[in-house]
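What you see is part of a larger complex, with each chain still in position.
Labels run A and B following the written order; every chain starts at residue 1.
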């Protein structure tokens, strides 16, 4: 496939540009008979939406999703589900200057060399705006996983630039603009963001993404390993530069006597594996971490070249998140859910019913 | 696909088990007219082969590859290239005990729950031995990339357990059993491995993988990004738990004024991106790092459960690498080469000839 379709059996074909008439996706392979309405999708879209706090892009549009097909009298029919989101707030004038020069850290240079033509309006196809349809599709996947297996997907921010964010509990995540798992640091993070904005600079972020209530047996043995597909999905999110499963890079300095999770009659004794052994889910919680680079669009002037290879200075105006990592949280959840539903359907195809209850798995934590 | 085929246009379908009659693969989509013989493949197979030093599995078999198809009078014909490697040294008796218990850190538990049956002989399908056909296929990909674009793929070890390995130069890598980029630390690494072996323990490793002489424009914009496919390929290698592109997790604490690589008339001023922007290659060197967990098979007894969920102790005998990361070096090279050739063919399909020379790219280093 040319790269706009995600998944094998629960496929999501994404279309649109940041400032074109509309963005959206077509979900194919959704099991029939599941209750579904726009309301089931809009919630996650709103979590990702720009303009929700002063720390994210001030571009303000509702991102209202319309279901064009695949649902009859409130239930999925097994036919493709097309989701449409009209672009309403575009301000193309902000982006005219992009066409002549290549913005550092952006896809301008590579798109130009690959295609010989590019849509400069808001970054065109390379804009993080194209994650909105994935969040919408992910909401459909989450609903099915929850109803079928009780699987829940969640993500939060554990580091904002130089600021580590202490994990106090998932209950805090919905209640602050940073998707932070505590309340005590919010003021400090606000101040940190204000300082960055004043400096015309930006910062990166680290997120953890998890799935609980995991079935055992999802994933293929050699390629399309569950962890490999998760790495593919996460690294494919705009600005992500690193992915870890379980102990991740910490595994390098661990001994085999430490890393290998022992088993007991009531479950695993630890979860360094992150819930995947041999590419297949163990039934423990899936544990993923991702690194997100700092926003490339900053007000500080940067050196670049123009279409003729001559030196040029790039100054970015317009509306940009000082940390794209903030809004990456619902995106990462969606992408993980899309990987899981695809593998659940693949498992059903070859091995029959998915094991939703494996009492030997207690999903202990280290 | 059920997970034994890698790639879209240059596909490698892998088959076999560690102790079955044979392992191998079928390469489909190789461009016609390239000179190819077993000799072009055997070299990389020998680099991955067990028994090459006292630090890797002492299992000793030649891993001699036979080309069964796709080559006529020394040239590829465009037909599928089947590669066969017979298993000659199997010692199944070493592995009989595996069938009743689940080895910590291994795929025994997940295969059992997924399939309800598993081949215990040497880990069956989950054995790292199945990487041998990928190394063979990777050698074909490397040859084509070199001849078409002058692209070279290489990897080395930068950390062995707690021991960081200083980078002195690529020229050292072929001359030591650790694929280390220096000579001065080899004695220390030997001692470290001997200590581990005595302790009946194992350690992880960190590798860097690179491609030089990169064309610009490889990769798809949304999914099948070049970096996403690299993450998929690397995380799919046995025991890999983390993948970084360019600055990787260091991006989290970088500012946008630092991370975004500026452009100058003679090329990029830095390479924090790792050679990928917006999922598409910039023409700079590709820079990847991976984390590999410690070998799960160790002589130290470990707690587990048997098929009935009752407590059991697992002691591993037989021949195992104290650090599977050592032999992962040629494997990582092969997987990167397979990603690159696939994207080169995909680029030709949609955009025509690949740009092998982009003078504005000097591939500067930070």
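Criterion: contacts are C-beta pairs under 8 Å (C-beta built on N, C-alpha and C of every residue); 3 or more make two chains touch, one makes a residue touch a chain.
Note that this is a predicted model, so its numbers are computed, not measured.
Novice: Please state the number of copies in the whole complex; 2 are the ones shown in place.
Specialist: When the whole complex is considered, it contains 4 copies.
Just so it is clear, only the chains that are shown with their structure count from here on.
Novice: How big is the gap, in whole Å, between where the Cα atoms of chain A centre and where those of chain B centre?
Specialist: 26
Novice: For the complex, which residues does chain B have touching chain A?
Specialist: For chain B paired with chain A, touching residues are 1-6, 8, 14, 102, 104-107, 109-111, 113-116, 125-126, 130, 159, 161-162, 196, 201-206, 216-217, 219-225, 227-236, 241-265, 269, 272-274, 276-283, 291-296, 298, 300, 302-305, 309-311, 346-347, 350-351, 355, 358, 360.
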